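The complex appears here without one of its protein chains, the remainder shown in place.
Now for chain A:
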Amino acid sequence: MSSDIALHDPFEEPARQQVAVSFGMWSFLATECLFFAGIFLFYANARWHGGEAFLNGAGESAFWFGTANTAILMTGSMAMAIAERAAKADIVRLTRWMLWAMLALGLLFLAVKGVEYRKDLHEHLFPGPDFKLDSGPAEQFWAFYWAVTAVHAVHLTIGLAATARLLWMDRHVSLHRHHSTVMASALYLHFVDIVWIALYPLLYLAGRQ
């Protein structure tokens, strides 16, 4: 299986190199978990102390935008999973199509997010002097909303850049020979999706009956 893998410098055996790439990515994802843990701690603290007012703030989020985006991102995630398997099995066309699907769905997610941001701004949901609700815990919810969705969008953009890079590589080399790169990009994107799965109930389901 691993005899036709492109070998990079410090490694002597292809199998070990493949393990190293996924191991490195998992270590990096451990970092990412703790990165997001910080802002989730802020949410937990604010919700614990904010009580009803915090949930009233949460009730203002755009449920349908969030739900649509969840569906879009999960479909993209599935495409990426298929792309990774297809690259491993050396099915070139399927890999290519699925990577394009991931890229398109990711961009669609960002577009929907942009429209949702515009709606939120129209409704004065950005904390500040003309904030729609009372200042206090509701503002804390919206501080979390803006901070965390922006951070998530940056992560997704990086993931899409990695997908675009795979498509660019695909024009010159066989992704099958660089399967570990595909796997690392897929792992990263799945992490971004899992963060969204955690965010969906916190942002869009909290504060609804």
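Things worth noting here:
Methods note: contacts are C-beta pairs under 8 Å (C-beta built on N, C-alpha and C of every residue); 3 or more make two chains touch, one makes a residue touch a chain; residues count from 1.
The working rule: contacts and distances are computed from a predicted model.
Choosing from "Trehalose import ATP-binding protein SugC", "histidine kinase", "Cytochrome c oxidase subunit 1" or "Sugar ABC transporter permease", the protein name stored in UniProt for the chain missing from the display reads "Cytochrome c oxidase subunit 1".
When the whole complex is considered, the residue among A:Pro14, A:Gly66, A:Pro127 or A:Gly159 that touches the unshown chain is A:Pro127. Within the complete assembly, A:Pro137 is the residue of A:Pro14, A:Gly66 or A:Pro137 that touches the hidden chain. Interface residues of chain A with the unshown chain, by the touch rule above, are 9-12, 16, 19-20, 23-24, 27-28, 30-39, 41-42, 45-46, 49-50, 127-128, 135-137, 139-140, 142-144, 146-147, 151.
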